[in-house]
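Heads up, one of the protein chains got dropped from this complex, but the rest are sitting where they should.
Presenting chain A:
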Amino acid sequence: MLTVNAFSLSLGDKTLIKELSFKIADGQVLSIMGPSGIGKSSLLHFLSGSLSSNLTTTGEAFLNDEALQTKSTQDRKVGLLQQMPLLFPHMSIIENLLFAIPADINKAERITMAQNALEKLGIPDKASALPKELSGGQQARVALLRTLLSQPDYLLLDEPFSKLDPALRRDVRAFVLNEIRQANIPALLVTHDPEDAKAMEGECLELGRE
């Protein structure tokens, strides 16, 4: 359960977000919509702990009743997925996946986990391919699985579908929702596209409407 209480965001003396509160249950996706510049991405940065210093925020965030703000980014166990898949171009697909699997798991099991992920994607033969050899849709899916393999406690999605072909989007959305449900963690999606929000079958908040 990810809880945000009375979150406000301002840039200088301009208030962007005022007193926003929500709760996201495990395995659920909350969508947040609104025009650009409203502070959607800043909300994600607030939750992931990488907010730039010229923005001021108030409010609290909890993960299963544990306060998040007091923790540094690396202690938060947060997964973030952005527009760009950000697969490391100099590592093969399986190396990208292995990179995310925690190091305390033994080697054989790590390889099995990565190979299972490849099976799930239907590309077991692409294990030692480089990211650029995959299609955009495949890259997006690999990026999601890589993030989930790092075993995050909550997931933040920053318009992860906007760079994909419209035809691909439907498949990738369904894939993402399915994976989040299986991982059973709360997820927050930020988007422009009402279709994205609808596909996530969860609550939807619209910012910037009085």
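By definition in this document, a contact is a pair of C-beta atoms (placed from the backbone, for glycine too) under 8 Å apart; a residue touches a chain by one contact, two chains touch by 3 or more; residues count from 1.
The rule we apply is simple: contacts and distances are computed from a predicted model.
Asks: What protein name does the UniProt record of the undisplayed chain give, "NADH-quinone oxidoreductase subunit J", "Putative thiamine transport system permease protein", "Amino acid/amide ABC transporter membrane protein 1 (HAAT family)" or "peptidoglycan glycosyltransferase"?
Replies: "Putative thiamine transport system permease protein"
Asks: Have a look at A:Ser21, A:Asn64 or A:Ser128 and name the one touching the chain we're not showing.
Replies: A:Ser128
Asks: Please pick, from A:Asn5, A:Ser21 or A:Ser50, the residue that touches the omitted chain in the full complex.
Replies: Considering all chains, including the one not shown, the answer is A:Ser50.
Asks: What is the set of chain A residues that contact the non-displayed chain in the whole complex?
Replies: 48, 50, 53, 73-74, 78-80, 82, 84, 86, 88-92, 99-100, 102-103, 108, 111-112, 115, 128, 130, 146-147, 150
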